[in-house]
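The complex is shown incomplete by one protein chain, all other protein chains being positioned as in the whole.
Up next is chain A:
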Amino acid sequence: GQHLNLISHLRNLKEMLESSKESLKLEAMKRIVGLIAKGKNASELFPAVVKNVASKNIELKKLVYVYLVRYAEEQQDLALLSISTFQRALKDPNQFIRASALRVLSSIRVPIIVPIMMLAIKEAAADLSPYVRKTSAHAIQKLFSLDADQKEQLIEVIEKLLKDKSTLVAGSVVMAFEEVCPDRIDLIHKNYRKLCNLLVDVEEWGQVVIISMLTRYARTQFTSPWKEVRGQSGEVMKAFYESDSEEKKGHTEEKPYIMDPDHRLLLRNTKPLLQSRNTAVVMSVAQLYWHLAPKHEVSIVTKSLVRLLRSHREVQYIVLQNIATMSIQRKGMFEPFMKSFYVRSTDATHIKTLKLEILTNLANEANISTILREFQTYVKSQDKAFAAATIQAIGRCATNISEVTDTCLNGLVLLLSNRDETVVAESVVVIKKLLQTQPTQHSEIIKHMAKLFDNITVPMARASILWLIGEYCERVPKIAPDVLRKMAKSFTAEEDIVKLQTVNLAAKLYLTNSKQTKLLTQYILNLGKYDQNYDIRDRTRFIRQLIVPSEKSGALNKYARRILLAPKPAPVLESSFKDRDRFQLGTLSHSLNSKATGYQELSDWPAVAPDQSVRNVEIIEASGSDSEEESSESEKTSSDSGKSSSGSEQSSSESELEQKKKKKTKKVPQKKSKPTAADRYSEIPAVCWSLRVTTSSFGPVKTYELLHHMTGKGLAAKYHFPRQPCLYQPSMVAVQVILSNSSDHSLEEIHIGDRSPASLSIHCFNTIERLEPEASVTVSMGIDFSDSTQAANFQLCTKEDQFSVSIQPAVGELLMPSSMTEQDFCKEQGKLQGMNETSATITMETANASSQAISKQVLSVANVGVVSSSQNNFSRFAGRTVSSGALVLVSLELKESSTALLTINTEKTVMASMLLRDIKQALTQA
C-alpha cells in the first residue's frame, strides 16, 4: 500500500513540476527534497526535474541542484542535459553564480564530463574572485575522486592555487593538496612562509587542515629540536640521538642546536590559535607543538587542552584520549591539572575510563595517596564496569610505585569482602597479578583468598584463585589439597576456565605433593577426559601424559616439574595507550588505535636538515607585508642565536638576507603602516584585500597638504594615499592623515565635523583626545569618492575651532591593483573596445623606455598592478576602480623611435581620459 502511495505521490509531483506555475513547481521540489531527506527513491522524476535547471527562481534552482547532485550518478545520460546550463553560468558576471555553477558541475559524478570539469576548474582557478578560486580548489578533489588519471593536470592547478595569497583559498587548496598529492612536499617550499603568515586569518576549518599539513612538512624539513634536552630523564628520543651522534662523531657533536627560523615561525604563528573557540583548531595546534616544539615548550598547550574538557562529551572523549597518550611520556605536563581529571558521577562510562587511565598515568610517589583516596570513591560507583576498571588501575599504581604496593594490596584484599561480585572478581584478578610480582611474603593473602573461595562465583576470579594456589602450593601446603578436594566435588558444574585451572592445580599438586593428591588428581583427570569441551579433553590428555609416568610417556616426563612449575615472569600492567604514540596525535587513527584509510605517517626528523633556501621567495614577490614579517623574524633570529652563542653558517647568511630586506623596508617608509597578517590583532584586520594587490607600490609617496599650520592655528595636517585597501568599506579609498601640533599648547578633541556634499561617505578616524605640542599622529580614514575626482570637503575640528579642508584625489588613486594573466588581460581588453578605449601616442626618452622605468612611472601615477608580459615591447597594467570595481586596463606599446602607443580600456571613460593625461605627463616628463 505504501509503495502504491509513493507511486501516486510521485505522479502528482510530476504533474506539479510540469505545470507552468512557478509556485507549484517550487512546492513540488520542496516535497521531493523531503523525500530525498527521508531516503525515499525519487529518481524517476529526473526528466521532469532537470528541465527546471535553468529556472529564474533561485530557490527552485537550488533545490533542482540538490536533486541533480543526488541522482546524476544514476541517470547519467539525462544529467548531461543540464551541463550546458552550468557552462553558461560559469561565465556569469556574478561571482556567486559562477561559484555555485562550478560547485554543482563538479558534484555531478558523471565520467563523461571529466574534460569539461577539468577546463572549468582551470578557468576558475584563475578567476578574479577568491570565492570562485576557493570553489575550484574544492572541485579539484571532486574531479580527482571521479577520475584519478587527471592527477598530473590537477597537481598543476594545485600548484597554481597554492601560490594564491587569499586567506579564503588557502585552506581549501591545502585540503586538495592533502587529498590529491600529499607526497609532493616540494610544492609547499615556496609557500611555506606565506601559509605560516596567513594562518591566523584563514577560516577555522582551513586552519586545521593547514596545521596538520605543516606538521608533516616540518618533520621532513627541520632537524629535531629535542637535542638540547639530552640528559634529562625519560626522553624517548635519547637513544635515537646517541646513535645519531655516534654516526657523525667529529663534526656534529660540538655543534649546538639552532632552530631553523622557519621552524620557529611556524611555532610562533600557531600559538595564538590555542585561544581559538574551535576545539579542532586547539587540538591541532596542540599536536603540532607535541610533534614539533622543543620539549620544554610543549607544556604551553596543557591549559588549552584542559579547557577543552569543559566542552561537549564527544570533544572530551577525543581530547582525553590524546591527553592519555601524552601523559604517558610527559607526566609533568598534566600533573598540576590532576584535579581536572577527577571523575564525576555524570560522566559517560568511556569518559570515566579515560580519566581513570590518565590519573593512573599521572600517579607518582608524591600524589599517589591523593589518587588512591580518589580511587576509593570510584570503587563504590554504581557503574560496575567502571568500578572494575578502577581496581585494575589500582593494580597498575601498585606495580608502578613500589612504596604503595602493600597499601594497595591490603586495600584490594579488603575489597574481597565486598558484596558486589564484579568488584570481588576484579580484585582477585588484580591481586593475582600483584602477587606474581612479589610472591615471597604473601602466603597470608593466599590463605585469605582460599577461605573466600567458596563465596566467589565469578569464573574468572575462581580461576585466578586456583591458579594462585597451584602456583604457590608449596607456601600453603595444607590448604591446597583441600581446595583441590572441593573442586573435585564441583568439577562438573564449573565453567570451562575454572575446569582448566582445576586441572592445572591438580597437576601441580601431583608433582609437589603426590602422596595426598594422587587419587584426587586421577579422579579429576578422568572427569576431564570425558568433558564436553574439547579444550579440556585435550588439556587433560596432555597433562596426563606429562605427569603420570608410564611406558608410553616420553622424555618429557622427566621435565614435568620444570615445565609446570617454572618461575613465570610477572605480567606487566601497563597503559592501553602505551603504543598509541606511533600515530600522530589528534588523528582518527590515534583515536581508533589502528591505521585508518589514508593515514599519512609522520616521518622521523631528518638527521641533516635539507636545503633551507628552498623556502626563500624571490624578493620581488615579497610584498610589503612579507618584508615586514621577515624583519620581525630577523630580530627573532638574532635573539635565537644569542641564546646559542654561535651561529651556524646558514643562519648568518639567512640574517644577512634579512638585513637586506630590512633595509628595503626602511627605504619605503609608507609600508610601515600596512596591516599585515601578523599584526592583525593589534591593528584592524585587513588581509583579504591585500591579496588582490599583486605588486607592492613602488615609487615615492606624494604627500599633500590638508591644512597649513598657519591657517590651522597650530594644527597642521598632511595626507597621502597609502594605496592599501580600505578596511572600513571596500568601496572607500584609504587616506592617511598626519596631524601635527606646531603650537605651544596642546590641542584637544581633534575630529571630523560636517562634510559636503552631505551624502559623502567618510569613515572618520577616532577622535583624538589630546595632541601635545610638537607631537604628531597618523590616522587613517576612508573616503568613498564614488570613482570621481570631485573633492571631498569636510571640517577638521578641534575643541575650539573648525577648519574647512578638502581632499582632492588624483584619478590614479581611485584605483586598486588587480591581478590577472596576460591572457585574461587580452580577453578583457577585447571586451572593452570602441568607445571604452582611449589612446594616445607619446614620445619618450629612450633611456626611459625600459619596461622597469615605465612601470615605475605608471605606478607613481596610478595604483594599478603590473601584468607580466611575454612581449618586450608591451607593458600592461590592470586595476579596478575602488568604488564600483570597474576594470581599468592600461597598456603601452613601444614603437620605433621612442614613440609609444598608450591605450586605456575601461567603461569609465571620464576616468580614462584623466588617467591618460596623467600617465602621459608622467612618462614624457621623465
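The rule is short, and it goes like this: contacts are C-beta pairs under 8 Å (C-beta built on N, C-alpha and C of every residue); 3 or more make two chains touch, one makes a residue touch a chain; residues count from 1.
Throughout what follows, contacts and distances are computed from a predicted model.
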Undisplayed chain, where the name is taken from the UniProt record, one of "Glutathione S-transferase", "AP-3 complex subunit mu-2", "Large ribosomal subunit protein uL10m" or "Dihydropyrimidinase like 2b":
"AP-3 complex subunit mu-2"
Quick one: which of A:K62, A:K122 or A:K486 touches the chain that's been left out?
A:K62
Tell me which residue among A:N52, A:S82, A:S107 or A:N361 touches the hidden chain in the full complex.
A:S107
Touching the left-out chain: which of A:K122, A:K160 or A:R307?
A:R307
Sole contact to the chain not displayed, among A:N12, A:Q275, A:N455 or A:Q808
A:Q275
Residue of A:L588, A:L760, A:A840 or A:L901 in touch with the missing chain, whole complex considered:
A:L588
Could you list which residues of chain A touch the chain missing from the display?
22-23, 26, 30, 33-34, 36-39, 57-60, 62-63, 65-66, 70, 73, 94-96, 99, 103, 106-107, 109, 129-131, 135, 138-139, 141-142, 145, 168, 172, 175, 200-201, 203-205, 208, 212, 272, 275-280, 282-284, 303-304, 306-307, 310, 312-315, 317-319, 339, 342, 344-346, 348-350, 376-377, 380-382, 419, 586-589, 591-592, 594, 596-600, 679-682, 684-689, 727-730, 763-764, 766
